[in-house]
Every structure is written in C-alpha cells, then in structure tokens.
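This is the structure, below, for whatever I ask next.
Yeah, one chain of the complex is gone here, protein chain that is, but the others are all in their spots.
Each chain carries a letter (A, B and C) given by its place in the written order, and its residues are counted from 1.
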C-alpha cells in the first residue's frame, strides 16, 4: 500500500513532498498595500470572478518567511520544510462578495509548491528574502519599533521581480480592518494527451480555508514597492501606480480543508 | 482569455511555467545498470504493474543534463529552461509486456517539475551534477574515449541521495539492446477537500511517448553506484545489491502526447 | 580613487563585497556542547596553539541565522546581506590561556566569506538551516518555552555535514558560565607565484574582537548531534564521542578591529 498526499507515493510515506493534513504554519510577513491598473487586474481574473468597482485596483504584495509542520516534527527538519514566499493578492468580486484573488505566487520550496498547487496557488520557484527582527539589540536587529526599516525582495529565473521597503510608524490595534477578505484561487492541472490539451484535468475555482488564524504584532508604516519590467514575465502588468501603507506582522493558521467554489469542467 | 499549459495562466502566456507542446529536449546522460531488492521494487509499483520475474531487480539510475525548448526560443533563456535531472527506472511488467517504471525522480527546475507532474513523473527538487565532456583537450576535459572518468550526484533537502562514477571502456554500436523498454508512470494530483482526501483528482497510469528519439555517442564501461540511507527518504530501499555497466550517451526527443494506460478513478 | 574594504574595488564603493567597518551583527543561534577526540582536535591546531588538557576534547557546534548591516542600510537588502552560518569551536590553549579555536566554518553568503577570511575564519560555502521561533502561536511556531524542539543542519557540495536537534528545558540566567572563551583563528592568504607556494602571503594567528556583545534569551536543553563521514571532507574527524547540552540564544555584536596574536611570517 503506497502512502502520501502528493507524489512520490512510497510504502512508508516518508518520501512524498506532502503528507495528509493537518498542515500547520507560522510566519513573519511584510505586506504592501498598493494600487495597480484595474484593467490589468481584470485581465488576470478567471471566469466568474469580476472586477471590484469599489477597489480601483487595490492590491497587496506579500513577503513571508514560513515555518511549516505536519504531524511528524517537520519543523525540526528546516532544510526540507522551512521556506519563503511572495505573492500578490488583487481585490475582486465573486458571487457578489468582495474577495482577494491570487494571480502570482513565488516560493523557494518544492513541498510548498506541491501543497500550493493542490489548493490552487499558481506557485513558481523563486528566491525570496525579507529583513528579520532579531532579539539581540544592535544596529542590525530591526526591532518592532517606530523607525525600524525592513526590506524584501523576490527573484525568479535570475531576474528581480519585486523589491519593497517599509519604515515602521505605529502598532495596529485592529488588523481585521486591513486584512479581511477571503482568498480565492484557481486550482488547475493540465492534460497532455493529444487532442485534449485544451481540457485541463482539474479546473476549479477554490476558496482558501484556514483554522485558528492568528495575526499578531502588526505594525504599519511608510512603504515603497517596485515591480520592474522583466523579459517574458507578466507580473509587471500589476506594477504599482500608487503605494499605500506597509505592514509587518506575524501570522499563523492550520489547513485541513479546501472549498471548491466552482468546477469549470462541470 | 488566459493562456498557458500550466499555472500561472496569464493574458499573454509569458509567465506560465509551461506552454503548449511540442516540447523539445536534448541531453547528455550517465546511466548505471544495477540490481536492487526485487521486493523493494515490487513495494513501489502501482496497481496493475507487477514484478518482472525475469529481471531479478534490474534497474537503471540516470543522471541527465537537459536543454529544453518550446516554440519561443526557450533554449536561449538557459537561466529559466536549462536543467539537470536524476531518476531511477525499475524493470516491471504491465499488461504482459516488459516496461520500465519510474518511482523516484529529482530535478533542479520548476518548469521541469510542472511538465513532469503533467506526465506522471513524481519529481522532487534536487541538486544534480555530472562530469561533462569538453572539446578543448586537457586533464579536465573528460573526452569520449577509453579511460575517461565521469562522476555524477544527486542531493535533495541538503542530503546526498546517490553518487555514481564510471570509466569508459568502449563505444556501443547498438544501444537498442540496452535501452528498449517503454517508460510507465503514475499521473497523480491530490484532492484537499475534507472527506475526499483519499480520492485523488487525477490518478492514472501513463506511458511516455517520444517523437524523434535519438540516442548517440554511446559508450559503456565500469561503474560504481551508492545510494546511502538518508533520514526520511525511501530511495535507499532501491540501493544496489550489484552494479552492472555504466553508460554515457547523448539523447534527444520531442514530446507532443501522452498515453493514458489506465484511469484508476474510472 | 577606488573604494572598498574588499574586492572588487570600484569608484563609488557600491560593488565591493565588503565596505569598511563598523560591521554590525544580530543572530539567532543554536549551539551544541560536545566532546570530540582530543587527538583529532590537536591535529587541527596551528603552531603555538596547544591542546587544553583540562577540556578532554570539549567543543561547540554552532548554527547561526545572521543579519548584517554596515553603515549603508545593508539590513534592508537581505538578498545580499542576510545569511546563515555553522562552525565548530574547539577548546585549546594559547599563551597559557584557555581559548576557542575555529578549524571549520560554513556560510551561505559571499560577503560573509570575504569578511571571514579577512579575520581568519576559514569559511567555505554551504547551505545552513535552523528551526526558527515565530511570534504567532501554532504547532509550527517553536516558541522559546519548555518542550520546544529545534533542528539545524549544514551541507556543503551537496553532502550533509552535520545535523543537530535540541529540546528546550530551562532558561539560562548566566550564559557567561557557558560562553566565555575568546575565539582564535588563523588568518591565511596563499601565494601562487612558482617557487613560493609554500610561503603564504598572509599567515597570522588572530583574536576575534567584538564590541557591544549581547547574549539574550538563552535556553538550554537536551541535544543530539551527528557529523557523518563524508567523502573528501575532514569535519568528521571532530565527530561527537559524547554530546552535552544544547543551547538556543540570541547574540549581537559589532566588529571594528582584529588583534594579531602572532605573525608566522615574521
């Protein structure tokens, strides 16, 4: 009997990239509020997800240092399971309700790619960094305090895709006013058999479900964000026209389920 | 209209990891013939694929330096599309016919992971190297000639999974006597929705189809292969009990199709 | 006028790997106390540094997640300056006084290699990881609390060189009882001119000088450490015969100077 949530399936279930949920996550995050071209956002939305006429192109660019664990002490094997991620969430509407949609996401770990694709996150491999806040005070420590500066970047196939910087100004008491839309993705797995390459095997609209979501130590401040034009990469279509506030926070949650909003193959 | 064979789908189809076939490949390869524990091979086979009682555990461990191109000059963007791979093929039987089955495969490139999963290759990310043969003569050149020595290795999550060395002895006139079994894989895409996590969305047995297969410059010689025991990795179950000959060759082919041998969900 | 502390020297001093001190550092650290073969330690000591007959082979294996900054906001450019490191400190005696000597050190960043060689740290490039402690509570968070588990690893040229695990038991009030020896290194830069290759251009015994050293949040607990035998690597000579306690701590300091204890060329 072969075991595993993902490939490779093996007799003991040790080699698979991913094993069965629950999956637990804790992270440090930098998130930049900004406004992109609403038409560029619209062009990236899947069928049934429409432009949010209220949001005028509002988006968030996130950078995350993640720690993952399943049920087998994965957090003590950081070479395999610790990872870094960056993604864009654009504001949109599905079924009359405001949502965030994820058109681009980058990560430096294959287990995270495997979990992400199973959920609908269109992950590519990248190199991602963010300034960290260390306990031992020093000009190098970046404490969570007014005036602290943080930088973040993401690069794929040896091209810098985005760079951000923030300067902390004040703690945020109620982050639910900032981060409150559900996240919608497109779960997609292609088909290679000739004659059916336009009929993906899996083509669904999904909703991310999180258990025990915690958002802590939220600070806000000044932000910069650049998304340069890069050869053969369309992320630049979502370049900032205007940048809002920058946030630095901690976040944790667990994943055990996924909601299928729509099956495009049905 | 969103374009792409794989995620992320985008308006111009530049960002997707993979675009529609044809996919063209050329490579330099090191392949080690060896014999593993037949019971360990059997334990890795999917339903309907059975032990090859003739082969006594025969397997090949491959290392490949690949160049890929689609229809958009991908070969001139090597930072994105050139890659290295290692895999095991074990001898088995399907539907009464001798085949090779691929239980483990490792690669250093996300576009290759995406194409591979669509075909049924259970790819994980790894670091792969092989000695190359250079044109400018030197003690460092490793020419295709009697006595030349080549090494190869694969590592994942910072653990060395396999190491091989060969010493060339003679050119091989007819490689079809060595490499002649079709390759069978399991195409598998999991489902995260609660209550259905034991019902993968895609679960098929597939057959690799190659157009214009060319095998050139085949040399054979002495070989060494080690597959050490590594924490939380089952590749070691296929460690060599006996090592046969080592091969160094060039190989090219194109991919436009995939044959579905069996749909386990049907 | 060309500028820079290290190569490449450039007109504006932006490209050099390293600029002039002060250099500021803050880190999270995992340190494993253990005992190696005293004869193996002795065989690695430079002239004038002798065996510590009191220590019976005591050593510490360190893993560090570092943040660096100079005077130009380097901490906001983490893709270039944030890094991870692992090293061994062995107990020895110089000039009648107990010291730690550093025979092996591994790091994932070239700026850190450049600063290290200038000080006498014999750095090689590696991949280093440690479990991190995150603020947002979760099974993945690894808080600084009794029972928390941390793992760490270092790999070079695709071989795992060392793996450690600790389980926190109690906070340590006075870390100066644990970490109190000065660190001594050999600063060494070779000479390639024929006939003088046995006369290194720089060959000195040095003492690490740190300003504003702070050690915070120290916890101790149970520890495991393995240093497997690896082809063509001698770190294994310092494999543990016995493992003591494991520590998890924060540390920061600045560097502006280096003491030359001895010039072997004089």
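The definition used in the following text is that a contact is a pair of C-beta atoms (placed from the backbone, for glycine too) under 8 Å apart; a residue touches a chain by one contact, two chains touch by 3 or more.
All values reported here derive from a predicted model rather than from experimental measurement.
Residue-wise, the contact with the chain that is not shown comes from A:127, picked out of A:69, A:82, A:114 or A:127.
Check B:58, B:124 or B:165 against the missing chain and you find that the one touching it is B:165. Only one of B:145, B:171 or B:216 touches the chain withheld from this view, namely B:216. When the whole complex is considered, the residue among C:144, C:178 or C:202 that touches the unshown chain is C:202. By the touch criterion stated above, the residues of chain C touching the omitted chain are 2, 5-12, 14-15, 17-18, 20-21, 43-44, 46, 72, 77, 79-80, 103-105, 109-110, 113, 117-119, 122-125, 157-159, 186, 188-194, 197, 201-202, 231-235, 237, 255-260. Remark: the residues of chain A touching the chain excluded from display are 127, 129, 153-155, 158-160, 163, 230-231.
The chain not displayed touches chain B at residues 24-28, 65, 67-69, 73, 75-79, 82, 127, 129-132, 134-142, 149-153, 155, 165, 212, 214-217, 250-254.
By our rule, only the chains that are shown with their structure count from here on.
Think of chain A turning onto chain C: fitted on CA atoms, that turn is 180 degrees, to the nearest 5. Averaging Cα coordinates per chain and for the whole protein, the chain whose average falls nearest the overall one is A.
Between chain B and chain C, two chains of identical sequence, the interface residue sets overlap for the most part, with shared numbers making up over half of the total. The geometric centre of chain A is 34 Å away from that of chain C, both derived from CA atoms. Separating the CA-averaged centres of chain B and chain C is a span of 39 Å. Along chain A, residues 77, 79 each make contact with two or more other chains.
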